[in-house]
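Here the complex is missing a single protein chain, while all its other protein chains stay put.
Chain lettering (A, B and C) follows the sequence in which the chains are written, and residue indices restart at 1 in each chain.
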Amino acid sequence: MTMIQAINSALDVMMARDDAVVVMGEDVGFFGGVFRATAGLQKKYGTNRVFDTPITECGIMGVAIGMGAYGLRPVTEIQFADYIYPALDQLVSEAARLRYRSAGEYSAPLTIRSPFGGGIFGGQTHSQSPEGIFTHVSGLKTIIPSNPYDAKGLLISAIEDDDPTLFFEPKRLYNGPFHGHYDQPVASWAGHPASAVPDGHYRVPLGQAAVVREGMDVTILCYGTMVHVALNTIAEIGEVDAEIIDLRTLIPLDISTIERSVRKTGRCLIVHEATRTGGFGAELSALVQERCFYSLEAPVERATGFDTPYPHSLEWAYFPGPVRIREALKRILRD
Amino acid sequence: MTMIQAINSALDVMMARDDAVVVMGEDVGFFGGVFRATAGLQKKYGTNRVFDTPITECGIMGVAIGMGAYGLRPVTEIQFADYIYPALDQLVSEAARLRYRSAGEYSAPLTIRSPFGGGIFGGQTHSQSPEGIFTHVSGLKTIIPSNPYDAKGLLISAIEDDDPTLFFEPKRLYNGPFHGHYDQPVASWAGHPASAVPDGHYRVPLGQAAVVREGMDVTILCYGTMVHVALNTIAEIGEVDAEIIDLRTLIPLDISTIERSVRKTGRCLIVHEATRTGGFGAELSALVQERCFYSLEAPVERATGFDTPYPHSLEWAYFPGPVRIREALKRILRD
Amino acid sequence: MTRPIAPAAAPLSNRPPLELHVPQPAARPGEEADFSDITILAAGSAERPEIGAPAATFRDLAYGLIRVLDEDGAAVGPWNPDLAPETLRRVLRAMALTRAFDDRMFRAQRQGKTSFYMKSLGEEAVAVAAAFALDDDDMLFPSYRQQGLLIARDWSIEDMMNQIYSNRADRLKGRQMPIMYSVREKHFFSISGNLTTQYPQAVGWAMASAARGDTRIAAAWCGEGSTAEGDFHSACTFASVYRAPVILNVVNNQWAISSFSGFAGGDETTFAARGVGYGIASLRVDGNDPLAVYAATRWAAERARSNHGPTLIEHFTYRAEGHSTSDDPTAYRSGEEPESWPLGDPIRRLRDHLITIGEWDGEQHAAMDADVAGQVRAAQKTAEKNGILGHGLHHPMETMFEDVFADMPWHLKEQRKQMLDERRATGLE
Partner (left out) sequence: MTRPIAPAAAPLSNRPPLELHVPQPAARPGEEADFSDITILAAGSAERPEIGAPAATFRDLAYGLIRVLDEDGAAVGPWNPDLAPETLRRVLRAMALTRAFDDRMFRAQRQGKTSFYMKSLGEEAVAVAAAFALDDDDMLFPSYRQQGLLIARDWSIEDMMNQIYSNRADRLKGRQMPIMYSVREKHFFSISGNLTTQYPQAVGWAMASAARGDTRIAAAWCGEGSTAEGDFHSACTFASVYRAPVILNVVNNQWAISSFSGFAGGDETTFAARGVGYGIASLRVDGNDPLAVYAATRWAAERARSNHGPTLIEHFTYRAEGHSTSDDPTAYRSGEEPESWPLGDPIRRLRDHLITIGEWDGEQHAAMDADVAGQVRAAQKTAEKNGILGHGLHHPMETMFEDVFADMPWHLKEQRKQMLDERRATGLE
């Protein structure tokens, strides 16, 4: 399966298992979503459970919260993560707070799916990686898969989770892994081990990272698209024995896997596509040095998107690709 | 002057100097604001320049952007920082991006004033410190004063700045400094050196921190209310010679003052009231260890609010007060 | 840099300059209250459409005023709900209890027993009569000023006080500001501090109920000032598109903190008209007339329950107190206004009606007043045994870390330990 098919399959499986699961969002019904993630679901489960919505992200979120309070388990799609801001108040002040403020009387078992990240010439409003805003908000869980197998298993876990979960889908990976070279032909998922996705129900647990490459020289913390870029860059460099960790869930974070690795390697590079300042990389850097200070042999570094909007035609210079990673590794491994 | 009077004076001075300055927000007109920050302005400058608005933060921000595009210089009040989320899309997708996306044809010379922070039994919707959301957004400047003199000088600089500035006012400091002890009588600004505020126009430049206490043992990075809590805690402890830096502007950050200090002390504590994970303290911690790694003798620590909503009756246990700071310093200075 | 503003363009023609219209209330402090712009239609004069009539056939109701109780205390016209005297007395008592409760809790705040309070003085009918018109398991999404809903549903006022005091018996564990109740048992949603967020939530709940083939409907309330929020619009849009079984109540009490209704658009049209904009059935009701509120709510509930979709109801009323304990209303409005409100007081009006129809008298009323006051006093005494704000009787500090998530992740466990260590370090725990 491609990642988009795996996501579709997760929705299908959960809708079949639990009739409280409903799917809603702009263009998700008859059309099946602008990226086809919900294709076929309305036909199969009917308009009571899969429906198009008015174009109001704030409304989608508020309505989903009400449905959750009734007892449903809504899975909403925000068409692009760049358009999640109108929903922010409902998400932050309501979904994330409901269990707390009602001392458990009410909760918001929502899953918010949203394609994010750049590399598709989407310009500044179809390319953003806003996860750093949500990881700062107590009460929200943030999940980012990097391959079809994880996408399905994590999405199932997210839907089954009783708290609001944000599920950001790296759109650059929908149809194939992306190694960071714009100029090379587009790869496909076919043949990739993670494209072997079971048809049925399975979970990838929230809060558990995956060590996708073991190594001794340096720990690379990454997620989403950057997992593939990091893996490929290390393969290209050849002589660096990096341990690459795919975080998969940002909140709650798998801190013990991170600590174990950094204690072993003594060096750490954090890679994300989001703008640098105040991104989730800052939190990772703070945590690593707070907890592994005496093992560190070089500063923890960040290879990230720049602190500018995502520029349409210059995106290849914006994107934290192989060169940015390589240069950062050079510095980290220098001393 | 108290801090609220200093803010009022800054608005008054700027309205008198520049007739493009307009003041708008919920209850800011006839009533002069729920905290009285805009008292007297409507009477003096008329309803064309100082007016109440409908209760729609998204509208306030959008309308202000349009006014800015016309050539005005709007100063908007968001009644509590907790209520800024409905305005987030206009702020992030519009104000922060306008200069960039139009390559300088249009800009958003707005100042967004908003009382923030806790310690007034405001519960979870009148106590938040959301600055960490905005410091992650490229194109926004974030300013947080800690005393009347700075508040006036920084607000004047913010209004004169041609880019959108967020001006978060620590409401716990409006009428007096707060040293972190809930159980002690409320202090007043009278007699405090920073309460000597000139009546006229002056600037405190954006992007410059203030070293409010020089010291050799450890650098404390803080802003807003926490400046007073840190100062007082160090005074109470007695034997720790801390260098305390009031950041004043978070973006753009005064990195050289920070670097100089940490290189000297070799230790660093970051203090803020906002929730810990992904707060601005994470960015500070990352920057300090990236740039001063080889000077650090202990992990950079963070003393912050917890990753929960601000709990009404338990706020004294939530607040990063003297004990939290003291305990962190103990750890930092141990080795 | 301060740069000069772009000067107004030289007029192309001899056009007059544009002017900004900034609304002004009829009276400010020191001025005489002035309600002369309010048109009060006669009780009984509004038509009552069939439950299933298309909304487009009765748009006029959004511009009129549904009233049942006339000046002589008689119930008149097609909207008269013909309630049994016993029901009327129960409505009266719930309103009186709400008022007594408000009075007491307002004073408790002034006595320093808690941080904050908000009255519903003068608006008791809006909540109480609506609660009577709904089914007990219809779901309520209130704002902070419908305490009358809980009281009308016979919820424990002692429990409400525990919440106000954030004491050790507060089911919300001292986390919420006073009056931000949550009572699942009474199908009363957790109140939010953020205005109007409950509106789309109510619509979502109603849509879920419809999708499941349930029979329960939802109702939401917000103030006229709060209609300006984007959530109001998204709620109306969803309600209209999916014909959700929901009642959207707008409590137009003329003021939003210090801002009169003109700043929410009240000078330009009615708030009921907002509903017309979406093709939603819309009623404008005398909110100080408990029978009119009851009748309109009942009509809307039946309409929703018969799959005819949502109704928006504007309750035209008056906020007779300050916004909350944090403001002094005489700083921004005529001090006479509360007394001069032309639609009277809801409790007095229902009392007069009961007396008019021979089902009540002054003595009974005085006895009821004494009784509800005693009930409130007794509840307060018990509640205060569980503590008042800031006096030590509260939930254990570590409960602060519960309920952020269903399961506590490691970082919150670490922070809980840190907090307990801090308390131990200071000898507090």
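As a working rule, contacts are C-beta pairs under 8 Å (C-beta built on N, C-alpha and C of every residue); 3 or more make two chains touch, one makes a residue touch a chain.
Keep in mind that this is a model prediction, so the values were computed, not measured.
A.B. asks: Under the definition given at the start, what are the shown partners of the omitted chain?
C.D. replies: Displayed chains contacted by the hidden chain, ordered by label: A, B, C.
A.B. asks: Who touches the missing chain here, C:N80, C:T98, C:S120 or C:S209?
C.D. replies: Of all options in C:N80, C:T98, C:S120 or C:S209, contact with the hidden chain holds for C:S209.
A.B. asks: Thinking of the whole complex, not just what is shown, which of C:G64, C:G275, C:P290 or C:G387 touches the missing chain?
C.D. replies: Looking across C:G64, C:G275, C:P290 or C:G387, the contact with the absent chain belongs to C:G275.
A.B. asks: For the chain left out of this view, which of B:D162, B:E214 or B:D335 touches it?
C.D. replies: If we include the chain that is not displayed, B:D162 is the one touching it.
A.B. asks: Which of A:D162, A:E236 or A:E290 sits in contact with the chain that's absent?
C.D. replies: Within the whole complex, the residue contacting the unshown chain is A:D162.
A.B. asks: Under the stated touch rule, tell me which residues of subunit B contact the chain that is not displayed.
C.D. replies: 22, 48-49, 53-54, 56, 58-59, 61-72, 74, 86, 89-90, 93-94, 97-107, 138-139, 141, 161-163, 207, 251-253, 255
A.B. asks: Using the touch rule from the top, list residues of subunit A that touch the missing partner.
C.D. replies: 17-20, 26-27, 29-31, 34, 47-48, 51-59, 70-73, 82-83, 85-86, 121-126, 160, 162, 276-277, 306-309, 311-314, 317-318, 323-324, 326-327
A.B. asks: If you put the missing chain back, which residues of subunit C would it touch?
C.D. replies: Residues in contact with the chain left out: 5, 8-9, 11-13, 15-23, 55-56, 135, 137, 207, 209-217, 227-234, 237, 240-245, 262-265, 267-269, 273-280, 305-307, 309.
Criterion: only the chains that are shown with their structure count from here on.
A.B. asks: Compute the distance, rounded to whole Å, between the mean C-alpha positions of subunit B and subunit C.
C.D. replies: The computed centroid separation for subunit B versus subunit C comes out at 34 Å.
A.B. asks: In whole angstrom, how far does the Cα centroid of subunit A sit from the Cα centroid of subunit C?
C.D. replies: Each chain reduced to its C-alpha mean, subunit A and subunit C end up 40 Å apart.
A.B. asks: Would you mind pulling out the distance in Å between where the CA atoms of subunit A average out and where those of subunit B do?
C.D. replies: 31
A.B. asks: For subunit C, which residues are shared contacts with two or more other chains?
C.D. replies: 173, 175-176, 180, 192-194, 230-231, 404, 411
A.B. asks: If I count partner chains per residue in subunit B, which residues reach a count of at least 2?
C.D. replies: 58, 82, 85-86, 124-125, 277, 307-309, in rising order.
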